[in-house]
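One structure below.
In this view, the complex is presented without one of its protein chains, the others remaining in place.
Order of writing sets the labels: A and B. Residues in every chain begin at 1.
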Amino acid sequence: MVRQAIGISLVLWVITGLLYPAVTTLFAQAFFPHQSNGSLIVDADGTVRGSYRIAQAYSGDGWFHPRPPAKEAYDPLESGGTNLAVAREDYQATVLKRLEAVRRDALDPDLPVPADLVTASGSGLDPDLSIEAARAQVPRISRATGLPEVELNALIDRVAVPRELAIFGEPRVNVNALNEALRARLKALDQRMPPR
Amino acid sequence: MADLIQLVVFVLLVTLFAVPLGGYMARVFGDGPAPGDRFFLPLERAIYRLIGVDPQARMTWRRYATALVVTNFFMMALMYLVLRLQKYLPLNPDGIAAMPPSLAYNTVTSFITNTNWQAYSGETAMSYLGQMLAITYPMFTSAATGIVAAIAFLRALTGVRQDLGNFFVDLVRAHTRLLLPLAFLVALVLVAEGAPQTFQGAAHATTFDGKTQVIPRGPVASLESIKHLGTNGGGYFGANAAHPFENPSPITNLIHMLSMMLIPTSLMFTFGRMIGNRRQAWVLYTAVFLLFLGMWGIVYASEQAGVPAFDAAGITGGNMEGKEVRFGIFGSALFTTVTTAATTGSVDNMHDSLTPLGGFVPMAQMMLNNVFGGVGAGLLNILLYVIMGVFLTGLMVGRTPELFGKKIETKEVKLASVALLVHPLIILAPTATALLLPDATASILNPGSHGLSEVLYAYTSGAANNGSAFAGLDADTVFYNTTIGSVMLLGRFVSIIALLGVAGSLARKTPVSAGAGALRTDTPLFGAVYLIVVLLIGALAFFPALAVGPIAEQLSMWFGA
Partner (left out) sequence: MAKDAKRSPFTAELVRRAAIDAFLKFDPRTMIKNPVMFVVEAGTAVVLLLVVWPDLFGPSGATRAYNFAVFAILVLTIWFANFAEAVAEGRGKAQAESLRKTKTETMARLVQKDGSTKMVSSSQLKKGDVVRVEAGETIPADGEIIEGLAAIDESAITGESAPVIKEAGGDFSSVTGGTRVLTDWIVVEVTAGQGESFLDKMIALVEGAKREKSPNEIALTTLLAVLTLIFLIVIVTLVPISRYLGIALDVATLVALLVALIPTTIGALLSAIGIAGLDRVTRFNVLAMSGKAVEASGDIDTIILDKTGTITYGNRMASEFIPAEGVTEAEATRLALLSSLYDETPEGRSIVDLARRKGVSADAPPGAEPIPFTAETRLSGIAFADGQKLVKGAVDAVSRELSAGGAKIPKALIEKTEAIAKAGGTPLVIAELASAGSRAVGVIHLKDVVKAGLKERFAELRAMGIKTIMVTGDNPLTAATIAQEAGVDDFVAEAKPEDKIRIIRAEQAEGRRVAMTGDGTNDAPALAQADVGLAMNSGTMAAKEAANMIDLDNDPTKILSVIAIGKQLLITRGALTTFSVANDIAKYFAILPAMFATAMPELAPLNIMRLTSPTTAVLSAILFNALIIPLLIPIALRGVRYRPMGADRLLRRNLLVYGAGGILAPFVGIKAIDIVLSALGIR
């Protein structure tokens, strides 16, 4: 029995541990190379700027900001949430402080703010925002870029994705894609007008 | 409303997959021909020849249990070697170091027991070869081990044979006929939706802010699919299924949840087929699903209600701390319920940051340990509670209790009692011990009742072979690595061996043809009995600890201390 036990352990080791991932990788790379390699954002010159699926910091008031970071700011080597107990008073104070900042930027002290904008995500790398969370940033970005709020809101509507198959998940907007669209819009404006 | 539709669609999909797969598995592990024999049989025969197994040989329960334990032991040894030596082995593009002994012990026990408790973080502590040979590998074999243990038990109930089958044949067929094909298909869907599958090292990006971002990747999808199909739960990355690479979209979230439910629910229908009573399967399935939905209701409502202070300040949308936007409250609450029901242990949101009552649900489900339960082990636990239900209430029809026509006598009760006793013992005793030791309490992140919940959750997760965590607890210490490691081993093998013992004893009994005087277990009434017994016996033991933990925390959040 011991011989058979060792035998089966080794055979399955090879099949499940080596063959199976290797074969899967072959198929995946053949059919879905972009996804297989991490949905990378690559510049025209081939520079890797990040991944569509991974949040990164966009400093400055002129960009859409992703959700607050959990640990190290958007470091994929340190994925995970804050793990703070929501009943903690110090935690609640942090969130309320973020709330104030959002309202200050929006110039609206009574603005209802969606929870995702003031709380950290589970991965710390959440690339998405709720539509409302993106909209809450519009006044700030408008002031910084000079783009009218209407146009920014239209941008959000264009990039936003609905529930999948109209059923699953939540309507949301990818911050990387949103900023990419914003960047493209600003670039187009730059080419038409003299530098500000 | 949208959430309700999602829930209904989910329940329907689970059932839609479970019924036919249950039937398929009954044929795969039955005595007759099974679909795909033409393709699989030659392959399986080659494996039998290679390892010197006579596929016709039948095993008693002792031999079956011995083969199971010995094989799992060798698998553990192989995994341990890889982890300790990964620094020197190929497929390590990011130069990961070897794992220290106590962490390697913890990791090995964790994955062989189908727990997938992770005291390490995959991005920084695991080479690609480690992910494949020490993680993906036991994700298959531990799931298969659970399945075959359940199948062996079911054979004992059928009454047509006194042996439990052949462990090696069952193990091989669980791989070839079930896990490998399913895992391959699911993995490709995950890749299509955005999960990486590559042997290239981490991507080094220059962000738009001009900073460097190192994005780890690897053979993620192939691990993710078996992780959930086998109710394993160990994440490729530290953030587990909350990570956008592991779980890129609401669709993958759904696939993950369906994968977790697939085999535990299917096995219930396999059970119905094998004992020749499909009604029985539906009764238990419905009862367990009701419990599941009740649990989901608590966590969903509690997360929607969120934090009273935030609500008052004008923050909308419930508690989003530790949750991903793409899943929302619904997708997170359902995932939490599924992962602790099916004792997978992967998380798509951080349980430590659930509201206290929301965090109560995953803990309660792992304490009950049979709201569907893990692959195979879950069905065994369901049947354990069925035995308890039959024994307690069966007397009330004026007969000594019978399970599917086989008398439950002292021997069965003794063995079942061992399985029943071990669960609270290995949760409460180490929790109490840890809370006494200053070194151990130093690992706790959050203070007070919530800190108590972190430790309680850790051992509950280990004992239930779940693997999810209140991740604030820094569990990578020698104390937690060794104690949780041992709790996982006990939680897994004591109950499997005890229940195989029950199976062996039942197999030798002649089944009674059920007359009008016998207690019927395939009625809604018995479904209710089962639920009550689960809640009474399963819950009573943990009520005090839960009361001073999450319940006290929630009450004080609501009403103020």
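Everything that follows uses one rule, which is that contacts are C-beta pairs under 8 Å (C-beta built on N, C-alpha and C of every residue); 3 or more make two chains touch, one makes a residue touch a chain.
Since the model is a prediction, treat every value here as computed from it, not as a measurement.
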| item | value |
| --- | --- |
| Interface partners of the hidden chain - shown chains only, full complex considered | B |
| Sole contact to the chain not displayed, among B:66, B:431, B:460 or B:495 | B:431 |
| Touch criterion as defined above, residue of B:452, B:473 or B:506 at the omitted chain | B:452 |
| Touch with the omitted chain, as defined above, among B:60, B:286, B:417 or B:482 | B:417 |
| Chain B, residues in touch with the chain not shown (by the definition above) | 388, 391-400, 405, 408-410, 412-414, 417, 420-421, 424-425, 428-429, 431-433, 435-436, 441, 448-449, 451-452, 456, 509-513, 515-520, 523, 525, 529, 532, 536-537, 540-545, 547-548, 551-552, 555-556, 559, 561 |
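The rule is short, and it goes like this: only the chains that are shown with their structure count from here on.
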| item | value |
| --- | --- |
| Residues of chain A that touch chain B when the two form their complex | 1-13, 15-18, 20-21, 23-25, 27-29, 31-32, 35-41, 47-51, 53-54, 56-59, 67, 74-88, 91-92, 95-96, 99, 110-116, 118-130, 132-133, 163-165, 167-170, 172, 179, 183 |
| For the chain B and chain A complex, residues of the former touching the latter | 2, 5-6, 9, 47, 50-53, 63, 66-67, 70-71, 73-75, 78, 121, 123-124, 132-133, 136-137, 139-141, 168, 171-172, 175, 180, 183-184, 187-188, 191-200, 203-209, 211, 213-217, 219, 221-223, 226, 237-239, 242-245, 248-251, 253-254, 306-307, 309-310, 313-328, 330-332, 347-350, 352-356, 445-447, 450, 470-472, 553-554, 556-557 |
